Every structure is written in structure tokens, then in C-alpha cells.
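All protein chains of the complex are present and in place, except for one that has been dropped.
Now for subunit A:
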Amino acid sequence: MSFFKKLKDKFSGNNEAVESTEKYKEGLTKTRTGFTSKINDLVARYRKVDEDFFEDLEEILLQADVGFETVMELMDQLRFEVQRQNVRDTSNVQSVISEKLVEIYQAGEEETNELNFSDDLTVILMVGVNGVGKTTTIGKLAHRFKQEGKTVMLAAGDTFRAGAIEQLDVWGQRVGVDVIKQSEGSDPAAVMYDAVRSAKSRGVDVLICDTAGRLQNKVNLMNELQKVHRVISREIPGAPHEVLLALDATTGQNALIQAQTFKEVTEVTGIVLTKLDGTAKGGIVLAIRSKLKIPVKFVGLGEQLDDLQPFDPQKYVYGLFAEGLDKEEQLENEEADK
């Protein structure tokens, strides 16, 4: 059974999965037309799997922002795999490629993308550079948790940027959850202290903390973030239960440094890949996963409240290769008809 077939089978029979797979497909339409149509073009252009083929493939991956080192790794593995399985026909290579992409992503580890919830109060800290969509993601997350029947509270920890507190406030009203805030310019650590205290006393299930966007090379701002982190863990041992790094899918190779630095400072537990509904592919998450072992937990696929989906590497790749699946299926059906 082919890889795509397996994937398809995996998702059929489960309505919810199919639905979110559709969403992936929809959100990744633009992504897909870029990436998969290129792979298909490639397959059409080459009859043989030779060096030219690999070179073109390399370029497609580089243009998806996968990054040089990861692409080189992948190419080496692909060459090996092709040799081992003696794949001469390029059309078979497609499935080898997608298998490898998922494999590189998982890096041999079975790590779950589930959020780590505490039995008591769960604290989620949202971090990232400026303009990646932290506040919007918090709004979507709050909506998600509320749908699941949890009580949610938000902490307006971005006391620096003009209008940031109001922005979170609007999200709080939209979703219908409380927002703990102080005035602009106040100490973010103090806001967190307040928020954790009142979350505890009001007995909410999840507290999501917003922070100001900061470039990872600003030492002072990173220290400030560390302090915020410290204040939270002092109030609740084991908290924050999740530190989510928001990453813009449009970002290039700098995302790797972002992930690395934020991980050092705040022990990032997962990534939210935002703005994946554009033409950007966000390929750098492959490098981040394989080098830093930080899993992607959610992807932002649009502007609506429910456009935040849990990340599933197989679905992600499925989304990229959905066109390939449809074609393969067609071929299989034709063969069956004969």
C-alpha cells in the first residue's frame, strides 16, 4: 500500500479527522500549488532519477525555507533510500520523499503534540519576536479551550507596545473570557503575578499569558522574559506548563536562531506556526524539529477564530502532497478498471 493510501485510510472513518484534514487542505491550497505542483512538474520532466533530478528537488526544498543543512541531510538520505529500494521511476519517488519528510520531522522520536495540562491550574506562556501573531493566537487558543468546556483567563503581559493591552482585551470580549491587565508601561512580571494569583483564587482551568514581542538578540528584553517565567514558576511549581513560541511561517532561516534563543531563556515546549495560509511554506520547522527537538503544536491557517489547528506532521505533509494523493488514487482506480 502506498504512503498516501495509508494516510488516506488513516483519516477516513474518523469524521473529525477528515474535517480538519480538509481544513489543512484548504489552508494549504496556496502552499500546495507551489510545493506539490513543483514536485509533479519535476516528476513529469524527468523519466529517470538522476543527479539533475536531485538538484531540482533540492531547489524546491530550499525555496520552501527548509534551510541548507536540513536539505542536504534530506538529499543524502533520499539518495541512499533510492539506491536501497532501487527506485528508478520518479513517480515512486514522491512517496519516498513524503515519508522522509515526516521521518526527519519525527527524528525517530514519538513525541506527542498534545498540550501538557495540569490537574489544577494550567499556565501557558506565549513568547516570540514582534509581529508573529502572539496575541491573535492567544485569542484562538482561548476560543479552543472554551469550546472544550474549560474556564480560561488571559494575562495582558505586553505592557510595552502601544495598543497591545486593548488588542488582547478585544479578543477577551470576543471569546468571552476575563483579561487581567494593568496600565501600559507597567512591569510585565507584576502583571503575571497578579494574573496567577487571581486565576488561582477564581479557580480557572487555563491561564494564557501574553508577552511583548522581542527580538531574540535584545539581552535586556530576554532577561525580562526570564523574570516573567521565574515569577510564574515561583507562584506555581511546575508552571508554566507550556511555553509556546509563535513563529511566522514567512520567516526564513532566522527562525532557527529565534527558536534556539527563546528555548534557552524560557524552555520553550512547543511552536505555533502562524500565517500558514499565505504562500509561505514554513519549511524551517523541519530544521527546528530535527536540530532543537521542539515540536510544532499548532498551526494558524486563517483569520477566523477556529483557524488554529493542532499540528500533525503527517497531515502537514499530506496537505503539501494532497494533489499527489488525488492523482495516485486516480491512477489506481484506472488500473482497477482495467
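Rule of thumb we're sticking to: a residue touches a chain if its C-beta (ideal position, glycine included) is under 8 Å from a C-beta of that chain, and two chains touch if they have at least 3 such contacts; residues count from 1.
In the analysis below, contacts and distances are computed from a predicted model.
Colleague: Write down which listed name, "Signal recognition particle protein", "Sulfate adenylyltransferase subunit 2", "Quinol:cytochrome c oxidoreductase quinone-binding subunit 2" or "Branched-chain amino acid ABC transporter permease", is the UniProt protein name of the chain that is not shown.
Modeller: Of the names offered in "Signal recognition particle protein", "Sulfate adenylyltransferase subunit 2", "Quinol:cytochrome c oxidoreductase quinone-binding subunit 2" or "Branched-chain amino acid ABC transporter permease", the one UniProt assigns to the missing chain is "Signal recognition particle protein".
Colleague: Of the listed residues A:Leu74, A:Leu115 or A:Val129, which contacts the missing chain in the full complex?
Modeller: A:Val129
Colleague: Among A:Leu256, A:Leu286 or A:Leu308, which residue is in contact with the omitted chain in the full complex?
Modeller: Missing-chain contact among the listed residues: A:Leu256.
Colleague: Out of A:Thr122, A:Gln216, A:Ser290 or A:Gln309, point to the residue that touches the absent chain in the complete complex.
Modeller: Of these options, the touching residue for the absent chain is A:Gln216.
Colleague: Hey, which subunit A residues sit against the chain that's not shown?
Modeller: For subunit A, the residues touching the absent chain are 30, 59, 62-65, 67-69, 129-133, 135, 160-164, 166-167, 169-171, 174, 184, 215-220, 248, 250-257, 261, 275, 277-281, 284.
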